[in-house]
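Of the protein chains in this complex, one is absent; all others appear in place.
Let's look at subunit A:
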Amino acid sequence: MKQYSGFGLVKHALSHHENWQRMWRNPAPKREYDVIIVGGGGHGLATAYYLAKVHGITNVAVVEKGWLGGGNTARNTTIVRSNYLWDESAWLYEHAMKLWEGLSQELNYNVMFSQRGVMNLGHTLQDMRDIHRRVNANRLNGIDGEVIDARQVKEIVPHMDCTANRRFPVLGASWQPRAGVARHDAVAWGFARGADALGVDMLQQTEVTGIRTSGGKVLGVETSRGFIGAKTVGVVTAGNSGVLAKMAGFKLPVESHPLQALVSEPMKPILDTVVMSNHVHGYISQSDKGDLVIGAGIDGYVGYGQRGSYQTIEHTLQAIVELFPIFSRVRMNRQWGGIVDTTPDACPIISATPVGGLFFNCGWGTGGFKATPGSGHVFAATLAAGKAHPLAAPFTIDRFISGKLIDEHGAAGVAH
């Protein structure tokens, strides 16, 4: 792999940027790998990268039915934060946050991680109590966070309507300065390029159609390009996790829902942080290109169609205009949906399964992007060792039998 650098940019300019090497190969599948990762999104690619980089397991294939980073990695609102309430999730997301902070250097790929801060607004007395509780919990876990009042909110975001006579007045917020946004596509591409350079095969346009098992152990996966063998298979397929589990013969405690997002036309810089509100339920930031990136809640029904209903979009924009009347005449440019796999406790599943050698990393629901490097890091360790990484251990499927749930519903400011 050729390293990217400022010097290289100048050098390639001399040949009109026509001779850049491809970022990854497009190999034919081998018959057998040490590890197969099903799903070439951010989490799957990060898993492959850390398997090769940290654990030296390079005989790895990433099997992807479409193209790399074409699912939820391409469809999220790019927010990265770690201000979760409970110890287990706080540690996991903070682990990811620490990896984010060095990720561009690690991958020699600019993931445009911008620590512009995230605020979670409080509109009621109970909101503010929850915010105090969460920020205190965060600080005890070594995660940065402050409780700020309406005046400080107004200082950070002058355009927000913080007047007291609103239907949902802004009383204050939690503020995590280290949080921010990253360039979603670059994360997938950076991990893919890094993994490819270490010898991992990216098998695109290769759909898994079955999981072959024998005596309760996994033998490999049936794909649209034939059978590929592996003693260890990691499934990282977000909204389609339930489909893959069915192939392996068990059920998961997940339901797949459409989650929609939209972007406006590009505008001059107006919003230099991320604003989220659980109560009016919307979140907004401005991309480097200038468009407002907006999202909110899932559609209530189970769906795999990568689109949702119009009234959900309307509710989303109602929330944004409630906070920012100034945006009421901004025109929306594009709208789309992704399929998120939600769990009953709004926490992920990083776990062994009833099938030996088959592991699942799923259930990230509406907020998986922020965890991409951390999720890959702990899942790679789990696959390499054959048992859960300490940070992943609480996120087993068995918690839905034992009752040891990690209830992050709304506790993290907003469920995304």
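In this text, a residue touches a chain if its C-beta (ideal position, glycine included) is under 8 Å from a C-beta of that chain, and two chains touch if they have at least 3 such contacts; residues count from 1.
In the analysis below, contacts and distances are computed from a predicted model.
**Q** Considering the UniProt annotation of the chain absent from this complex, which name among "Phosphate ABC transporter ATP-binding protein", "Cysteine desulfuration protein SufE", "Sarcosine oxidase subunit delta" or "NADH dehydrogenase subunit E" applies?
**A** The record names the chain that does not appear here as "Sarcosine oxidase subunit delta".
**Q** Touching the left-out chain: which of A:W20, A:W67 or A:Y301?
**A** Among A:W20, A:W67 or A:Y301, only A:Y301 touches the chain that is not shown.
**Q** Which candidate, A:V38, A:V118, A:V221 or A:L252, sits in contact with the chain we can't see?
**A** A:L252
**Q** Of A:A74, A:L198 or A:V243, which sits in contact with the chain we cannot see?
**A** That would be A:V243, which touches the missing chain.
**Q** Out of A:Y4, A:F168, A:F227 or A:F400, which touches the unshown chain?
**A** A:F400
**Q** By the contact criterion defined above, which parts of subunit A meet the unshown chain? Give residue numbers in ascending order.
**A** 240, 242-243, 246, 251-256, 299-305, 309-311, 344, 400-403
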